[in-house]
Structure formats: C-alpha cells, structure tokens
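Note that one protein chain is taken out, while the other chains of the complex remain in position.
The block that comes next holds chain A.
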Amino acid sequence: MARSSSSSSSTAKDAQALIQSLRSAYAATPTNLKVVYMAIVGSFPFNSFLSGVLSCVGTAVIAVCLRIQVNKENKEFKDLAPERAFADFVLCNLVLHLVIMNFLG
C-alpha cells in the first residue's frame, strides 16, 4: 500500500492508482474482522464461513494483482495497457463473487 502511494506521489500518476491503493487497504481489513467474528460465532455453516473468508482474501489478492500490473515501475508489465489490466480485474472479481454467491448456500 505504501509502495503504490509513494510511486504515485513521485511520478504524479492519475488518481486511479490512488483509489486502488485505498481500496486494497479497505479490502484487507475486513478479513481480520470476519475471522474474529467467525471465531466468536462458530464456524457453522462451514460453507458460508469459508465463502466469507475467501471472498475477502480473494478480493484483496486480486486488487494487489491489479496494482502490480498498473504500477509503472514494474519492468515486466511495460507493454500491458492499463485498460486491459482493469478489464481483467473486473472479470476476476465478477467470477469470484458469482462463485461466492453460489457457495453461500
């Protein structure tokens, strides 16, 4: 999270990267909360618990992947257009949430 913000301030990128960094920070915290909540309530039904946890983990991970791809400092992703990266991100999130909804039961 700090890396993205430092690069955005240093290279004066557009606001998109900033929003994404905030969003990934947002996506990471619910995981801990949810785990604590579930530990209190108990893990029945297990599939709902799993789908909740994995939804948070999944969103966080995919957001991180997006940030990696959009970040201009990464040499390996120079020729990957940001629009394509964002489209991939949207697609993956869509699939993730569809599966989560099916799994919730």
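Definition applied: a contact is a pair of C-beta atoms (placed from the backbone, for glycine too) under 8 Å apart; a residue touches a chain by one contact, two chains touch by 3 or more; residues count from 1.
Here is the rule we use: contacts and distances are computed from a predicted model.
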Report summary line: Among "Vacuolar protein sorting-associated protein 26", "dolichyl-diphosphooligosaccharide--protein glycotransferase", "Ribosome biogenesis protein BOP1" or "Proteasome subunit beta", the omitted chain is listed in UniProt as "dolichyl-diphosphooligosaccharide--protein glycotransferase"
Requested in this report: Extract the touching residues of chain A with respect to the undisplayed chain.
Outcome: 2-3, 46-47, 50-51, 54, 57-58, 61-62, 64-66, 68-69, 74, 76-77, 80, 84-85, 88-89, 91-92, 95-96, 99-100, 102-103
